[in-house]
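Please read the structure below before turning to the comments.
Note that one protein chain is taken out, while the other chains of the complex remain in position.
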Amino acid sequence: MALGSVILFAVLALVVVGSALGMLFSRNAVYAALFLVLNFATVALLYLILGAPFIALTQITVYAGAIMILFLFVIMLLGAEKLPDTARSGRQRWVAALVALVFLAEVGLYVAYRGSNLAGMPALTADFGSPVAVGLALFEQYQLPFEITSVILLSALVGAILLTRQEKQRS
Amino acid sequence: MTITYYLALSVILFALGAVGVLVRRNAIVIFMSLELMFNAANLVFVAYAAYYQLINSQLFVFFVMTVAAAEVAVGLALMVAIFRTKHSIDVDQMSALKG
Amino acid sequence: MSDTQLAWVVWAVLLPLGGIVVNLVVGRRLGEKGIGAVASLAAGGSFVLSGLLALALLQHPEGGIYRLATWFNLGSLTVDWSFRVDTLSVTMMLVVSGVGTLIHIYSIGYMHADVRHNGDPQRFRRFFIYLNLFVAAMLLLVSANNFLVLFVGWEGVGLCSYLLIGFWFEKGEGGLGNARAAKKAFIVNRVGDFGLLIAIFLMIGAFGTLDFDGVFAQAAQAAPALLVAITLFMLLGVTGKSAQLPLFVWLPDAMAGPTPVSALIHAATMVTAGVYLVARSQALFLPVPQAQAAVTWVGGLTALFAATIALGQYDIKKVLAYSTISQLGFMVAAVGMGAAVAGIFHLVTHAFFKALLFLAAGSVILGLEHGHEHAGEGHDPFDPQDMRQMGGLRKRMPLTFAVYLVGALALAGVAPLAGFFSKDEILVAASERFPVVFGLLLAAAFLTAFYMGRQLILVFFGEPRSKAAHHAGESRPLVTMPLVVLAVFSALGGALNLPGLHSLEHWLEHSLVGVKEGHFVWAVALGSLAVALLGLGLAWLVYGRRAPTEQDALARPLGPLYRAFERKWWVDEFYRLVLLRPLGWLAQVLAGPVDLGLINSLGDGLGQGSQLSANWLRKLQNGLVRSYALVVMVGVVAMFAYLLWVR
Partner (left out) sequence: MNAWFHPLVLITFLPLFGLALLLLLDGRNERSLRWVALLTSLVTFGLAVWALLLDRQGALTELSLPWLRLGRLAVRFHLGADGISLLMVLLTTFLMPLALLSTWTAVQGERLKGFLALFLLLEVGMNGVFLALDLVLFYIFWEFTLVPMIFLIAIWGGERRIYAALKFFLYTMVGSVLLLVGILFVGLQVGSFDLPALIQNRATFAGAQTALFLAFGLAFAIKVPLWPLHSWLPDAHVEAPTAGSVILAGVLLKMGAYGFLRFNLPLFPQASQQLAPWMAGLAVVGILYGAGVAFAQKDWKKLVAYSSVSHLGFVMLGIFALTPQAVSGAVLQMVNHGLSTGALFLLVGMLYERRHTRELAAFGGLWKVLPVLSALALIVTLSSLAVPGLNGFVGEFNILAGAFNASALGNVWFAGLGTVGVILAAAYLLKMFEKVFLGPLVHEENRSLADLNIREVLTLLPIVVLVVAIGIYPQPIFDLISPAVERLLMLAAQP
């Protein structure tokens, strides 16, 4: 493997982690959403490198596009960019950080001791992950789950409408 | 270039997402953190798809994304509904289930 | 004996029960006379059947056993409803049903007046139902063929005693006096029954049967220690039922019952059940002289002890009650020392003359109540049983006086009345084996004569000391007729076992073991007669020569000793202090601090503990979704750590 791909990965990974941190620490929810869009887009690039162009594009259109727009829309709708400061869960923050660190350390340990026997990434054929391949698999092998997914989406649709519907006020 | 790097990146993303869920009070940001955690998982799927040369993992990602979309739709609808009654989306204000 | 004849014994027991049923069902319509007639006929029928059995026994003196049904049969133990017909049981049956019938008849007249005096004529029927129940239970007791059926009768008569003592349950001291007396009688008897029960348990363990024949046949081979245990526990039962030391305390209080009850149950029959039991169980007592000595000493001491108390009483029935205890002491001593025939002989004669005395006392009480009303003092508090209110009744109630005199002299042991012969036999037996007890009994005999003399003088002689006594009149024939019959028996009862003839002895030796040829000792006979006359004479000297005063004539010369007689040696007070108070206190402590405090806190602590822990646990459920998520995360991390560590 070339050094170039490593450098490319490093740069992308830095952007990914940086944008995630940005989301985490931005007080304003709008900024957080924008950081997340950046994050998703960068991850989509990683997908491309990993030979999944279809998934990468879906990521950008569905996630970075539709879902994040929805988020932004709701934030605007509710006017909930910022929350007033309440010091109700000060302790929780440090415990959470500690738990996350321990988690990372555990994974680090695991990778250090057990992950070394993993081989390098194989070279990918040109049509691996192409829309054709994905489409074939989706409509042959995974037809039933695909249909079920559509039902899930439908019920989510109905649920969202039902939940946000304004009850007619009775006087 | 080994799969280890992707795994490490994914774990870091997952941990950051988890921290977000744990420390943020804004329910919408918590949702976003959740999406981040989904994303971390998706990354692993895609990395392993390349590693094992198997297209199936990519399809899982596809399904995860659809479910996530549905979840976000319902979740945000819930947010809107809660905001209507409580006029806040601070999860610390939502403790009606306190024992 | 044929089975048909033996079956009469069952009918004798059942007849009074039949009387109960009739009176229960149609008694309300029968009227007083009818009720009394039904009850008396039932008791009389039992007497007739007993008489028929006695006639049958003349031909077949060995008697027989009638087995009615199995009561229960468990493991190796079988207990039957079986009845024993032999000379001893039939003798007792004759006494019980005979005296019982007379008292039934007497009660028709007595209770007619009593229920009106006490203001509840409805209760007339109830009295006869109880009385019939008593006769049935007592007949069952004496005709039982095993210890458990005997025990049924034993507690049955105790129950009737309870009901009849408490007959006027709303009367007595503070309104509760009679009810309390009844309860006391039952509970003290239960203490005695405890002993009898333990004796029965021991017998089951040792002999595997409760049938008399089975038990007695094995008694000779049994370990002496076991027999001592059995007989001593039995003795406890005897002291309860026959009112001996230390359980005699219930009998004086039992005088709260109507007078016929005192006569029938608390003088003539029930209280002699203990004597009967020891006589019946001679086979158990004979091999163990220690137990015999214990019984004899209890009897002897009780005889003297109770006689002293009788000296200090003013209540006409209380005197007779303590006299009964004393005479029961004679009988118990007799059966204890193996002179069972003498004991039974005295039992029979005592039944005659003590029933006579009680019934005559009842007649006196009726006369006084009558006189009290006649004198126009109907509403003043007045105790018709207080001898200090009497005097001079000899002329106003001549017939009662005559029979009372017969009874008193018989009790005092004046020849040739019944009491002389029976008491004499006991004294002879005692002089041979237990010289000290002989002394006790002789002293008791002297005191008996003395207090009977005192009573005769206080009641019948001198001048009337109250208006009621002044206006007293003779009772109705229905009341006096049984008195005359009993007086005849009291006078002639000695003929049953005249020295030289020993007819009772020969009769009883078919059913009693260890009967020795009784003999007549002139020295003892003359001595006891002398003692009796001396007692009567001394009583005349002390009480007869001058009008009695408020204070007893003996009070000054005897001083504190007389006070002890009067206060019954403070036995009741002693029991109250040593037993009843601490037990009552213990019950309060158990019910209060221990149960509601200690043991209850066990349960409440359980409740409070779970409440506390719940209070603590519910804090975990703070409603903050992020806390829950944190817990989930901690769990994930911990599981991951576990997996790392394991692999």
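Note that the chains are named A, B and C in the order they appear, and that numbering of residues resets to 1 at the start of each chain.
The criterion applied here is as follows: a residue touches a chain if its C-beta (ideal position, glycine included) is under 8 Å from a C-beta of that chain, and two chains touch if they have at least 3 such contacts.
Being a predicted model, the structure only gives us computed values, none of them experimental.
Asker: For the chain omitted from this view, which of the shown chains does it touch?
Answerer: Per the touch rule above, the missing chain touches C.
Asker: Which candidate, C:L148, C:I426 or C:L624, sits in contact with the chain we can't see?
Answerer: Considering all chains, including the one not shown, the answer is C:L148.
Asker: Consider the whole complex, including the chain that is not shown, and state which of C:A223, C:A523 or C:L602 touches that chain.
Answerer: Looking across C:A223, C:A523 or C:L602, the contact with the absent chain belongs to C:L602.
Asker: Give the residue, chosen from C:F47, C:Y66, C:F186 or C:F330, that touches the chain omitted from the document.
Answerer: Looking across C:F47, C:Y66, C:F186 or C:F330, the contact with the absent chain belongs to C:F186.
Asker: Just to verify: which one of C:G156, C:G237, C:G338 or C:G362 makes contact with the chain not shown?
Answerer: With C:G156, C:G237, C:G338 or C:G362 as choices, the missing chain is touched by C:G156.
Asker: Looking at the whole complex, which of C:P121, C:G175 or C:G635 touches the chain that is not displayed?
Answerer: Answering carefully, the residue with contact to the hidden chain is C:G175.
Asker: Using the document's contact rule, name the residues of chain C that touch the chain not shown here.
Answerer: 69-75, 77, 120, 148, 151-152, 154-156, 159, 162, 166, 169-170, 175-176, 179-180, 182-183, 186-187, 190-191, 193-194, 197-198, 200-202, 204-205, 583-584, 586-588, 590-592, 595, 599-600, 602-604, 606-607, 610
FYI, only the chains that are shown with their structure count from here on.
Asker: With chain centres defined as mean CA positions, report which chain is farthest from chain A.
Answerer: The chain farthest from chain A, judged by C-alpha centres, is C.
Asker: Can you check how far apart chain B and chain C are, centre to centre, with Cα atoms defining each centre and the answer in Å?
Answerer: Centre separation, chain B to chain C: 95 Å.
Asker: Could you state the distance in Å from the CA-based centre of chain A to that of chain C?
Answerer: 102
Asker: Among the residues of chain C, which ones contact at least 2 other chains?
Answerer: Counting only residues that touch two or more other chains, chain C contributes 624, 626, 630, 633.
Asker: Where in chain A do residues touch two or more other chains at once?
Answerer: In chain A, residues 89, 92, 95-96, 99, 103, 107 touch at least two other chains, as defined above.
Asker: Can you list the chain C residues touching chain A in their complex?
Answerer: Of all residues in chain C, those touching chain A are 624, 626-627, 630, 633-634, 636-637, 640-641, 644.
Asker: Given the complex with chain A, which residues does chain B contribute to the contact?
Answerer: It is residues 1-9, 11-13, 15-20, 22-26, 28-29, 31-33, 35-36, 39, 42-43, 46-47, 49-51, 53, 55-56, 58-59, 61-63, 65-74, 76-81, 83, 88-90, 92 of chain B that touch chain A.
Asker: Within the complex, which stretch of chain B touches chain C?
Answerer: For chain B paired with chain C, touching residues are 18, 21-23, 25, 30, 91-92, 94-99.
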